[in-house]
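Beneath this line is the structure, given in C-alpha cells, with notes to follow.
Only one protein chain is missing from this complex, and each of the others stays in its spot.
Right, chain A next:
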Amino acid sequence: MASAATASAGGLRASRYETETVRVAVSGVVLVIAAWLLFFVVDPGVIQNWLGYGQRSDARVPAFFARFALLLAVIVSGFTLVTSTAYYKRNRIRLAPWMFVSIGLVFFAVYVILPIFQSFSYSFTRWDGLRDINGVWTGEWVGLQNYRRLLDDPNFYTSLWNNLLWLVLYMLAVPIGLGIALFLNQTVTGIRIYKSLFFFPFVISQVVVGLIFTWAYNPEFGLVGEIWGWFFCEETTNIMGNPTTVCSVDPPNILGNPDVATYGIIAAGLWPQIAYCMILYLTGLNNVSPDQIEAGRLDGAKGWKMLRHVILPQLAPATFLAVVVTVIGALRSFDMIATMTQGGPFGSTNVLAYYMYDQAVGEGVGRYGYGSAIAVVLFAIMLVYISYFLWRMWQDEREAR
C-alpha cells in the first residue's frame, strides 16, 4: 500500500514536471515563430496576400488583426517563459508588479520617450521628412542653424507671446469655475439639471466648441453679426434685387482681425475649461467639513472672510488640480486653433504647438528640422512646469508616507 502511494505521488510529480516542460517548450517555439513572423517577415502587404486580399486598401484591417494576434502570441508566450524560470519563482513578489507594467513601459518608451530624443536630433538637421526607397534618411546636419533662425523669426515670437497669453488668460477659468461652483452649490429643486447644463460644454468635443464659436463670431450670419445688425445695419435690396445688409459701422470680424483673433479663440477655449474647473470645485465643496463652517460661524466669520479663511483652504487640493488641468489645457490649445483659424490670419494666432505642426507637417511645408527645433523649445518651457509638478507630487507622496 505504502509503496503504491509513493509510486502514485511520484507519478504525479513526474506528470506535473512533464506538463511544465511541455508548456515551456511550446511557449518557446511559439515565441520564436511569432516573433520571427512579426518582426522579420510579415509586412502588412504580405499578410494581405496570404489572406487573399491582394493589395487592396480595405485589407488593412485583417492585416492589422493578424499582426495584433502575432503580437499577443509573443507577449503571452514570452510571459509564460519568464514566469517558468526558477529566478522568477524565487522573486515572484518583487517581480510581479514589473511584469504587469512592462508592456505599458515598452509602449511608453517607444511612442513617447524615443520620439522626444528623435525630436532633439532632428532639430539639428535640415530635413523634409522623407526617406528614400531604401529607407535612407535624406536630411543634412546643420548644427544650431534652426535655433539661430528661430531667433530671427517673427512668427516664432508671435507664437511664444500667444502661448503666454493662453497661459495667463486661461487661468481665468479657475476663479470663474469657483464662482459658478459656489453659486450652484445649493439645494434647490432641479439643481442637478442646472449643474448638468453648466457642465455640458466640457462634455462636447473641443472641435465642436471651436465650430460653434467660429459661427457665433461670424460677422455676417453669426451671433455677433446678428446683434451688431440690430444697432448698426439695415436690410436693403442690392442691384440684383436680392436682400442684403448695409451697415453704417462694419461689424467686428473677430477671427479675421489679427489684433483680437487670439483673444477670440481663448474665450472659446475658456467655455469648456470653466465647466471643468467648476466640476472640480463642486466635488471639492462636497467634502468641505460642516463642523469647521459651524465653528467659523460661531467665531463670527461670514461672506468673504468665511470663503477666504475657512472654505478655500479646504479646497486647496481642488485648486491645485484645477490649476494643473488648466495649464495643460492652455498648452493643448492646438485643436481649438486648428478648428477656428489654422493659425491665421497670417500666422497671428499660432502658438508654438501649432506653429511646429504648421512648419513640419501642415500643407506639406516639410521643414521637419525647423519644426523639431520649435518642439524642443516648447518642451524646454514645459519642462519647467512639469518639473515643478513632479516635485510637488513627490513631496505629497513623501508626506503621505
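The criterion applied here is as follows: a residue touches a chain if its C-beta (ideal position, glycine included) is under 8 Å from a C-beta of that chain, and two chains touch if they have at least 3 such contacts; residues count from 1.
Assume contacts and distances are computed from a predicted model.
Missing chain, UniProt protein name, picked from "Putative heme protein", "Histidine kinase", "Ferredoxin-nitrate reductase" or "Carbohydrate ABC transporter substrate-binding protein": "Carbohydrate ABC transporter substrate-binding protein". Within the set A:Pro201, A:Pro219, A:Pro272 or A:Gly329, the residue that contacts the chain not displayed is A:Pro219. Among A:Arg23, A:Arg67 or A:Arg149, only A:Arg149 touches the chain left out of the display. Taking the complete complex into account, A:Val361 is the one of A:Leu95, A:Leu211, A:Val361 or A:Met382 that touches the chain left out.
Against the chain not shown here, chain A presents residues 39-41, 43-46, 49, 54-57, 128-135, 138, 149, 152-154, 214, 217-220, 238-242, 244, 246, 250, 253, 255-256, 258, 341-342, 344-347, 358-359, 361-367.
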